[in-house]
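Here you go, one structure.
For this depiction, one protein chain was excluded, whereas all remaining protein chains were kept in their positions.
Letters A, B, C, D and E mark the chains as written, and numbering starts fresh at 1 in each.
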């Protein structure tokens, strides 16, 4: 083919030449979403009450620890000074304190941590996870009927009682992760009946994922029988995920969450295109943390670079807030 | 709060009770997307011509190898019998054969592999990667003007010449990964001018990602200076990604690709909501492969389970075809 | 007109040359929807209790039979082994057992079939049709007020009582085909009040069609007076069809159906474009079965080929699940 | 469950009670689409030039005949008086007159029929099918390159020459059914260059269907080798169907067609939702005709009733005009 | 009305109680858009070449000055250190240097400023305003035909020549403010023909506003006769504003602008809802600057607070970048 013939085959539509929007770093930045600010980070922490073993390593969650409720302020203060503004508290209790109804949740280590934090760091926003699984002997997120099915309504009532105590002790936001039906509506109704204005962050779209391994070590919350497929979402179902988010919005959720983040960025994207009009939070789960951490260690990529790429993805998809085990690292990485 | 008071706070909207759609495995399946079929998989392979070292290990890409063009049929035949229907061929040549214009690409190992495959496995669909970076001494995807900027039009012409040779030797689909502006339009115009109906698979949305490490080992295509930020997409720019996809569709792409898959599932999702009306392909990149492989090895999760969860995400987001280094494993995993 | 003049009249827009997307079978497949999987099929079966005549031929429904409740497991077992995962049970009772309220429905042959199937094939998902017409002396789907109009609320209560018995006996899904107003809401409310999580498949869009002839032979359910135009949808009304589907979704239907499939593919298509977020089922009715069967017998087309073309249409329009009398044939035809 | 308890479970949303919109025939009509008018019908006719056998029966197309060009006016006149306003003319020629390029098409029986009709029934709108397959020895719709592939551009030129002759002889609309790429653009450009304002009806969405059996008998146009899968649409591809329609609209088609109608009502529906701004025509193909005819004969349904139901479906989906072999029957059925 | 009666009138929908989303500062922040970053600011500066009067006050634009091209680097350096990353350069020349075609624009003070800045601050992104009005004796933005109408095409050519010189001297982005038709397409075509990748920022939606008073003092660009209503947008026309933006996007604009910002926040909002996929810039015009400055001086509000409120509005409406005379103040105000 002759050179001049080839010239005539080159497209002439100026708008299709995109490199002009990428020639300068500032242009690339202007065409991109902004990174999370420090105040958009929530650090998930596991609280325990074991006076003998106060800083507990967590299997597959390197550089993260279970923290004693009386040490939590010392851990948080330096991070608060770096810009940390919000935490999510989970509990860890020994098997011996568990029962079928998770009774220990009414007065557990998280209650004590809330009291301690509110006293010393009153401006730090405390999110409290709300679920039975760290407290039940069977490790499930609800209580059961005699026929082996979940008793949805009874579970709602227990969750409500736990939530009221957490609020009494200082919780600013209640974040139910239990996946029972209509828990948002119940909690909002309950709080209002008690003249409380505590917001609710809904784990609205929580999948039955393989990404929770290290978390279950951290919380000691693996189910002792069966699985959670009847109350956590099927992996392939965009429909049920969106129905769950819409349900929670309709029942009054103040913030909605997608969990895990990775593999579910399409769900964040779908949520951001809907008219939900409240912040969308992603949970960068323990499996994601471990996966990025160990792969970087292996040399697959640079940890800080891939972490920024990952967070960029959450922002691009429409995420407002992020729950991340990397929060202490990010407080240094984000300026 | 009295028990009966609590009962009155439980929401009564039947449609908000979602567990009914999750009680039976078949219901969960009916509410979910289907898995990829075997014929939706494309296996990326690296072809070389080194007679001394015919099965070459690839750093950070365990269980994958660079394959000699005369061994390729032996490698493919058993996989073809298991259901493999499509491959994507990349080249690896020694530094000594490279020059500024990537001249070796006109008659390289991929050409020979095409001839071999077409002779023995005529039904296997051959996708050929089209780029200069495996062949240029500087490792960039285009040729340069004297001022150090990419010469977009000249690069298009070189790519076109390479493509015509690949088609002559048996390529069924040409897949330009170079990110030059308007390459799709040029190639489609060129092919039609030559009475060819070869389809074009556009790497339409290709990000400047940290996920390409092992690939660059495999292809020997790391740039010797600078980076690719002026022609690969900025990580945070959904806008430029969609403009690039729309441009390629408008110029006649037969198939469009999002690369990498992971972290960019929102882009697949956006593409699937647009009216592009051609198959969407995701590239599960080398970094994703290594990350899943090594993390499973570390015990973070079960490899097969997480692989299915990952592929499920691609499907749920709207992906039709997948390029995966796990293809041989998937031929066993998918029934 | 001179040859060169004609050349200049040929369009030059590459994207308008579509044959490139059709040159290879794999490309045609990638541009097409996938076929139903075996687990997407539901086989409709008619159950009776006549010990004298256990395998009953059905007029105009060749190769289908009414089956005795004690034979049903023997019929299903070999199909289950081929991949059958779901059935829909209908009843046939003699005229002598019918009355104005369809009382026999509370304890009929379908109840016994459920018990038998659950015992031997516990994983097979049992859908039970819910309607009065096979049991009423007048052959209508509801009971009447003295003024000759349907008593909608009273019918709902009777249907609810029948449904509770079916669930007790093993029904996994209740599928009301009666077309009463607000039956989905009533059933969902009723089930929740009874702590049941049984899903409901709504015959949401059921037209007053000419395609039900052979079915009425099978069920013995032709109305003895009048027609069903006051409760089945007018043939030309897309508006009422969509209002009915939206109503059922709002009332909590877990699965929605369009019936018949043929001639109503536009309704399936409309439904799939709405944000219903639950599986869409099509009923390939008895008239469709007979029409394809006898036309193929006449030589108009090849039965297997046209059956695949027909199912492809349902999939292309957005159908997730299919009720088909061809199910046994399809278990062989679909791989 | 107590009666009063059941009452409280009945939904109270007035808007969900739809029977109120169906109680009176006029209400059902007001909620429905209108039927085709007689002037919306196009009758497809096969024209031959065999003086020995002037009224030829057509296998599997009962009550339809191939008609001699000199008999056509006699056949049309009584129908014209009943309201027929449009026909589509196809050709039938003996094998001995066929060649590789379909040369007979330039001066065939359709040309003579056009002259005859225009003389006697000048107001009858004549659509002329435009394709090579009734005239080529190989039975394909285009001519071939030496490599066995279709020569798209050469075919366009031949089609253009045929079209110019048909217009010269009286054709009012040219309807290319050949499925070559960009034929609409070529014909529109050609007509404008010849100062002609003849409209083009595009067979825009023509599937590779099993519904064309009787037609191929009628036209003698079955391909002698291979199939049409490289130029007729894959059955499962909504994407390619819509791309083809959009292409034809963009190239200036005056009317667009979906063929076959049955099984492709979703495509009509999709087309009607797009902003095509020209009439949509459905082709009720020969297979559909035979299927309805023979099934009614067998007793599956009443022919007139099912025919009305079928046409209602086309209208409901958005169809403006219909090509039907039932046209003579419909001229009596439609008032 | 009795107290208990009143209680029953209080709405019970939890989702309607919004104060829960406002109880904590972090919740209010999470529910709000982020503020501009420093790198999102562009500082507009007026450049002159009068060696006698190097720092010139500007009427009604307090704290802003016209700057000599040899002083510009000294002015910019300290701001660059505070985070300034981008400027927009305008020219001021004496009346004596003006002519009908604005010839001085080809080699004016802005050219010299570009050269100086690029030498000392190569990373600072230079936007150059492109218009004739500061250079023409008649003060209009284009040249005229003999009949007194604008000569659109001739103006395009002059603008193109000026732009090429600015790029030669260091301009990173060309920002045409002239409002001629199709200037974006012309400039993009021109730049590509010259192998340039300079981006274009379109003053896409520029209204014929009363907010430009101080600017005309700064530039000396008030028209000597007539007004600009034939080429700047009518104040009340959302339609023409959006058609202009869409036109510029279609012609390849890299960035689009709305000017003025205030009173036109609805246009920014409309633009952000369209799928323009490029950054949206607002011009906080000179009138806005003066209005806020003098009103704060009068005590109507606090300047910093109202400035943040104003910028928040631009962000909330969808603005990515802002041109503001307050930029030096904002570099201190934004952290």
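In this section, a residue touches a chain if its C-beta (ideal position, glycine included) is under 8 Å from a C-beta of that chain, and two chains touch if they have at least 3 such contacts.
The shown structure was predicted, so the numbers you read here are calculated from the model rather than taken from an experiment.
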item	value
Left-out chain, listing which of the shown chains it touches	A, E
Selected residue (touches chain absent from view) among E:73, E:313 or E:334	E:313
Hidden partner chain, touching residue among E:168, E:230 or E:274	E:230
Contact partner of the left-out chain, one of E:115, E:145, E:222 or E:305	E:305
Sites on subunit E contacted by the missing partner chain, in the whole complex	1, 3, 5-7, 9-11, 13, 15-19, 21-23, 25, 28-29, 31-35, 60, 150, 152-153, 156-157, 160, 164, 181-182, 185-186, 189-190, 193-194, 209-211, 213-214, 229-231, 233-240, 243-244, 247, 250-251, 262-266, 268-270, 273, 287, 290-292, 294-295, 298-302, 305-306, 308-310, 312-313, 315-318
Subunit A, residues in touch with the chain not shown (by the definition above)	195, 197, 275, 277-278
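The rule we apply is simple: only the chains that are shown with their structure count from here on.
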item	value
Pair joined by the larger number of C-beta contacts - A-E, B-E	A-E
Where subunit C touches two or more other chains at once, by residue number	13, 15-17, 19, 21, 23, 29, 31, 34, 185, 189, 197, 250-251, 278
Pairs of chains found to touch, sorted by chain label	A-B, A-C, A-E, B-C, B-D, B-E, C-D
